[in-house]
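Quick notes on the structure that follows.
Not every chain is included here, but those present sit where they belong.
Residue numbering begins at 1 within each chain, and the chains themselves are lettered A and B in the order written.
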Amino acid sequence: MVFERKDLLGTRDLSAIEIRSLLESAESFKEIAERPLKKVPALRGKTVVNLFFEPSTRTRTSFEIAAKRLSADAVNMSASTSSLVKGESLLDTVDNIQAMAPDILVVRHRFVGAAHMIAERVGARVVNAGDGANEHPTQALLDLVTMSEHKRVGPGLTVAIIGDIAHSRVARSNIWALTTLGVTVRICAPPTMLPRELDKIPGLIVCERPEEALDGVDVVMMLRIQLERQDRLLFPSIRDYARVFGLNRQRLDLAAEDAIVMHPGPMNRGVEITSEVADGSRAVILNQVSNGVALRMAVLFLLGGQGHE
Amino acid sequence: MVFERKDLLGTRDLSAIEIRSLLESAESFKEIAERPLKKVPALRGKTVVNLFFEPSTRTRTSFEIAAKRLSADAVNMSASTSSLVKGESLLDTVDNIQAMAPDILVVRHRFVGAAHMIAERVGARVVNAGDGANEHPTQALLDLVTMSEHKRVGPGLTVAIIGDIAHSRVARSNIWALTTLGVTVRICAPPTMLPRELDKIPGLIVCERPEEALDGVDVVMMLRIQLERQDRLLFPSIRDYARVFGLNRQRLDLAAEDAIVMHPGPMNRGVEITSEVADGSRAVILNQVSNGVALRMAVLFLLGGQGHE
């Protein structure tokens, strides 16, 4: 099973076969985290650079642990200390890193398309770890790994994604991946948080009210309200948002009896999700995190083990 | 020699046997730092996460070097870049890290009991690298390793700890460990820096004046005046503090002829200790640092080599 692309930039262009191949590969890496010795020599002698132009601990740590468990040399570069503060252009920075002969660049940047631009520029493999509100493919893939533990991810499955869809790269990557696999996706958000461009995707249904989105659904994915990014207020108040869109016990009862609850984290407890639901038996939120390491090991392995050898 | 606890959270609950076991183990790791190749495969395939919610280079570096010399994968996470800035709760952050299957978490946090709370929550082993003014057990243990190089650490030994006892986790962890081993501990501080709760510990003597504390003592441990933490002034002026409580040559002459001088660092030269004393032949301050790496290797080894295998 080989992933034939040079880079993993998004889920939008992935075929169903490619997605299934990535998920299967992640399955085989899950077992490693349960070993006493969580290390395989798969990427020994490979250099993985985590190039984060936006602050992140969670995703960076997940990639760093994944790289180290594959025996790669992991190097962290963050924007705050980088030459960018000296006014260097992004492409010059990237050219410089490429000149140090890394094998894989894991890139997060606040601009849409940053990872794509970098991938075109460099010989190293590029993994998009989030570009603005565009894509965050490893998050969507780890979400699918998690769904697969409970459901058959394909036609017949219905997933509700509720929250700030318009500004969420997590939502976008999930929508592309899920609809490609034939999953029905219902999205629900306040009008100010609803993207326009998604209207005509086959399999995508826009719901006005969360009750409608949740009705009989198999998977509920709540999105984080990015309180820290709201330069303008997209809803009257946090309390109003929680009251109308937040996932509580009563609303969750509208979903299928065996529905699972997901959240990409970090959660705003009491805003988009109550603690009762977040800590309840249907939540698989921490499984998402565990599967993240396995999925990222799979991605790094499929990219890094190919081509350079 | 196996340390039977899941975590190392403090010295308060340790038995004399446990403390002696840790010190002996540290002895065996001292030798590794003197080898040309300072590396053993003891923790290969284990993940050690340094989770520092307070800034620290010294302690973090000591743990990182210890972990790497044991061949563990060491990952640094600091609060400034963590999800905490996005408003996530400490327990959610910790649950997330646990979901990545680390073996050992080394935790520093400004709140008393933070490491204990985390240890109860996670399956990973936890080492408290400082929780507020409560405990900093590896510092106390490395201090004991250092004392052992010069003295028999047990009944008959007298240690003076001078400085801001009330706000010092180093003092607290030393007091518990030393008194457990039967060592007599004299503490001395300005009244505003004297804790109340310590009065009735057997073997602990509160001295009003440093001259009294130093009289014939075997070990002098000076504490750092945390100038950067003093939101309210606990003494009239730094100059007054240095004059009354600082360790200079004359005061040191009151101690036993072969007394050793310790300081957990970083020192404020000219405040709690003069340069003459800090750089003098009786100072073992840098030995403390060296022994810190060995002691931390021992702790990581005893915790990480157990249970998961």
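Quick notes
Quick note on the criterion: contacts are C-beta pairs under 8 Å (C-beta built on N, C-alpha and C of every residue); 3 or more make two chains touch, one makes a residue touch a chain.
A quick note: this is a predicted structure, and the numbers were derived from the prediction, not measured.
Every protein chain here is a copy of the same sequence, 2 of them drawn, and the whole complex in this file adds up to 3 copies.
Operating definition for what follows: only the chains that are shown with their structure count from here on.
A rotation of 120° superposes the C-alpha trace of chain A on that of chain B, rounded to the nearest 5. One simple way to say how far apart two chains are is to compare their mean CA positions; for chain A and chain B this gives 40 Å. Contact residues of chain B toward chain A in the complex are 44-47, 49, 73, 75, 77-78, 81-83, 85-89, 92-93, 95-103, 308-309.
Chain A meets chain B in the complex at residues 33-39, 55-58, 61-62, 64-65, 68-69, 78, 227-228, 265-269, 286-287, 289-290, 292-293.
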